[in-house]
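Yeah, one chain of the complex is gone here, protein chain that is, but the others are all in their spots.
By written order: A, B, C, D, E, F, G, H and I. Residues from 1 in each chain.
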Amino acid sequence: MLFHVRMDVQLPHDMPADRAATLKADEKARFQALQRSGQWRHIWRIVGQYSNVSVFDVDSPTQLHDLLMSLPLFPYMRIDVMPLCRHPSSLHDDDR
Amino acid sequence: MLFHVRMDVQLPHDMPADRAATLKADEKARFQALQRSGQWRHIWRIVGQYSNVSVFDVDSPTQLHDLLMSLPLFPYMRIDVMPLCRHPSSLHDDDR
Amino acid sequence: MLFHVRMDVQLPHDMPADRAATLKADEKARFQALQRSGQWRHIWRIVGQYSNVSVFDVDSPTQLHDLLMSLPLFPYMRIDVMPLCRHPSSLHDDDR
Amino acid sequence: MLFHVRMDVQLPHDMPADRAATLKADEKARFQALQRSGQWRHIWRIVGQYSNVSVFDVDSPTQLHDLLMSLPLFPYMRIDVMPLCRHPSSLHDDDR
Amino acid sequence: MLFHVRMDVQLPHDMPADRAATLKADEKARFQALQRSGQWRHIWRIVGQYSNVSVFDVDSPTQLHDLLMSLPLFPYMRIDVMPLCRHPSSLHDDDR
Amino acid sequence: MLFHVRMDVQLPHDMPADRAATLKADEKARFQALQRSGQWRHIWRIVGQYSNVSVFDVDSPTQLHDLLMSLPLFPYMRIDVMPLCRHPSSLHDDDR
Amino acid sequence: MLFHVRMDVQLPHDMPADRAATLKADEKARFQALQRSGQWRHIWRIVGQYSNVSVFDVDSPTQLHDLLMSLPLFPYMRIDVMPLCRHPSSLHDDDR
Amino acid sequence: MLFHVRMDVQLPHDMPADRAATLKADEKARFQALQRSGQWRHIWRIVGQYSNVSVFDVDSPTQLHDLLMSLPLFPYMRIDVMPLCRHPSSLHDDDR
Amino acid sequence: MLFHVRMDVQLPHDMPADRAATLKADEKARFQALQRSGQWRHIWRIVGQYSNVSVFDVDSPTQLHDLLMSLPLFPYMRIDVMPLCRHPSSLHDDDR
Partner (left out) sequence: MLFHVRMDVQLPHDMPADRAATLKADEKARFQALQRSGQWRHIWRIVGQYSNVSVFDVDSPTQLHDLLMSLPLFPYMRIDVMPLCRHPSSLHDDDR
């Protein structure tokens, strides 16, 4: 099932640069693992923002919550979640 | 280039049923033509809303505006547009 | 899976009384069928509002959307949906 | 009587990890005592948030206030309270 | 127990004057009965608004909901309810 | 004349405990003096909030401002003021 | 005593032109009487809005409420009121 | 002097098509006259909206207000005005 | 030309008292110079707020910006500006 997730990142201005770099590298690694598994189905950067719009494909809301909580940047993000469903007019087989 | 578009539809309660049916049928036809052309790249229904979240793939902001203006339900929709770009961590070739 | 749903009802002031009465009776029947099936797990009235807070237990977001769309009062409601999951500290077996 | 309570937790980023761990353990113990007593009737995690939606069953608004003030995380939470009442259409005997 | 209630009234501009007059007279009579019973403990007009701020003294949230639903102007009001409790510093015996 | 005042208190998390205790004791003393003088006519705690709803009875807006500025917690409060007047339907002689 | 008042006017689009003209002429006459009496101390148009920002000089909040309720356009206005007081740094004798 | 103006147009759904066409033609003529005079210095359509963002170059706020009030669509627009000034870093002579 | 300006001041809680006192004294001196010159035409304190509502009389938006930037408290203020113009119904010669 699909969920629309928007994440806005705000790192504290006084975070040491190496701490920020480690967090971002860990976040990237975690993201790519989830992208490879197909659970992080889409991601786009919002122009001009340290934010992304994503679509997750998961087995349950609980699984989505666990995935989001596992993100290294979770403590520094504002997250909005909207459940999605297939649009009745869509012609695409996999555009759930 | 990609744009994130949210559309919230609100038909007047006193619109005659056949007028509403015609509008919806025209909207569906127009949507499917744009989906087939690849310009309406993604569409999902937001659960519990007469709303959709979509991603358009167009040549310019002007083209996007013309497409949105051409929708039969345009006068009855609130539309929010956000420009998107490829996320630097993405592994997908076409996940612009 | 569980979803938190808030519904705010606003009937047009000029709706004929018998039309409103029919809609409300149909809504009540539909609600009770869903309550009996266990899908409309909880419902409470918000004090001072023509609104309710509900918890649905469904198989998928799509099923929830279809249930909400099937409500006779759907065209007259503002609906907000939040996916829920079990709280890690809960002692209740079925308090998912 | 029932109250709908939403709690959003925001711990300061510079809180020492052991201080946060102690607070969370104390909060969990206090929560479970209130869940066992039946006063904290329902709790759910909101997907993607360090937040919960709860329903309290208390003897008075004053009792609810005292319970909320007694939570170890109270100073770090934004709390919204809505009084609830039984929905007139409900078939459940105890779904007050 | 006490509840803080704000009511904002908005009559449709096209309501016939005699219908509005009847509604207001009925509202006044209902209000005064509740004021005499002590349930509508305080009422004040907000300067410049067709609105009031009130404090109700009722036996339960359910009773408050029933009182508010019984107001003739209920369909034309936006209502906000906040549960109150005695302030710990207060010296007044009955300033619950 | 009467004014409706809502105060939301937010002490910095890093304020030393004895500083907070002194401030609260001073606030309580100042409040009780104003309650005894009749200027702080009503006060209630909002359930679940470190906030109060109050009604002041003062000689002028200037006097109200001076009273509010004199509160020890003033620098840590968000304050909203609404002028009130007697409701035309009220039966109470002193319910200005 | 002084009050800051903002008024936003919204006439229904289907109000007959002569009805609107009469209302506006009555409003102007009422306004000018209050300006001559000194109670409507200042008025300015907000650029680009059918709105004004005003300062009233009245004997009490009740008097202000009665003045505002007496305006012919009152049913078509959104009104926001803020009590003012003399700024401690002001050098003007009458800039209360 | 320059002002940033955003205009959002909302025509009533029941406006007759010829009335709307006349209004739009009149608006276009008035706009082009003001563009030729240099007072309506810039205009852009916001993608997906029946809205524009404009920059006016006028002699005074009063002149701007009179220009905006003279627009045939004024009664159907929401207008937001912000005064602008030259950016201190700008290299353009006429980019006031 | 006239501009309506609202200023909300928020000094950091950890600003040393003498630094705050110096800033406020400098602000007062600057304010009084501008009041004497006639550019800071009106100022009022908003009751219960560390805020003021002011009317400036300046030669241009640029001059207003330079005046506001020159205020010692500028870095600690939230400022909202609205251009004003003479109200067409006003009888006052200088109530621009």
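Convention: a residue touches a chain if its C-beta (ideal position, glycine included) is under 8 Å from a C-beta of that chain, and two chains touch if they have at least 3 such contacts.
Everything quoted here is computed from the prediction, not taken from an experiment.
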Given H:Leu23, H:Val47, H:Leu64 or H:Met77, the one touching the chain that is not displayed: H:Val47
Contact partner of the left-out chain, one of A:Thr22, A:Gln49 or A:Ser70: A:Gln49
Sole residue of B:Leu2, B:Leu34, B:Val53 or B:Met77 that reaches the chain not shown, by the stated touch rule: B:Leu2
In chain I, positions touching the absent partner: 3, 5, 12, 61-62, 64-65, 68, 75-76, 79-81
Footprint left on chain A by the chain that the document does not show: 13, 45, 47-49
Hidden partner interface residues of chain H, rising order: 2, 4, 27-28, 31-32, 35-36, 42-47, 52-53, 55, 82-92, 95-96
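The rule we apply is simple: only the chains that are shown with their structure count from here on.
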Any chain in contact with chain D as well as chain I: F
Common touching chains of chain F and chain C: D, E
Equivalent interface to C-E, taken from A-B, B-C or G-I so that over half of the residue contact pairs match: B-C
Chain whose average C-alpha position is farthest from chain D's own: H
Chain copies touching (chain B, chain C) - same or different residues, decided at half shared: different
Separation of chain E from chain G, taking each centre as the mean of its C-alpha atoms, in whole Å: 27
Centroid spacing, where centroids are CA-atom means, of chain A and chain I in whole angstrom: 44
Interface hub residues of chain D, defined as touching at least two other chains: 2-3, 45, 47, 61-62, 64-65, 81-86
